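Here the complex is missing a single protein chain, while all its other protein chains stay put.
On to chain A.
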Amino acid sequence: MRRLLLVVWLGLLTLAAGLLPGVFASPAWAAFALLPLAALAWGWVLLERNWRSWRYAERADDLLISRGVLWREETVVPYGRMQLVEVTSGPVERHFGLASVQLHTAAAATDATIPGLDPAEAERLRDRLTELGEARSAGL
């Protein structure tokens, strides 16, 4: 989905950079359109790598989420600390048959989201996490 956004925005930028100088100045300036085009190709590769980097593991007592290529982040949430498990699916996500699972703990800083899951898997994960969370529930 982020690729879609990337293509849409950078595609527009390419058009703008290519057409505007081409119309108002000499056509040679239209070469500026190459810059966003290069960014598009690069971003395409980067998003591919970023997408591959997302991982999650249901461990015995906690959920591990790992992501990122250059800026790497690993999050561990003990099942007992989960307050709420959410499955969300926006219109674009639905179009591609995807859903994301988001975990909430009492700490607002906990940003534990697993995007781009198969809806069936997302629901299985939600039920499993809720079940584990209930079994190991603890207050604040």
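Keep in mind that, in the parts below, contacts are C-beta pairs under 8 Å (C-beta built on N, C-alpha and C of every residue); 3 or more make two chains touch, one makes a residue touch a chain; residues count from 1.
The criterion applied here is as follows: contacts and distances are computed from a predicted model.
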Out of "ABC3 transporter permease C-terminal domain-containing protein", "Threonine/serine exporter family protein", "Membrane protein" or "(2Fe-2S)-binding protein", the chain not pictured bears the UniProt name "Membrane protein"
Looking at A:Leu12, A:Ala106 or A:Ala120, which makes contact with the chain not pictured? A:Ala106
Among A:Ala57, A:Val76, A:Val92 or A:Ala120, choose the residue that contacts the chain missing from this document, as touch is defined above. A:Val76
By the contact definition given up top, give the residues of chain A that touch the hidden chain. 61-62, 70-78, 80-81, 105-110, 112, 136, 138-140
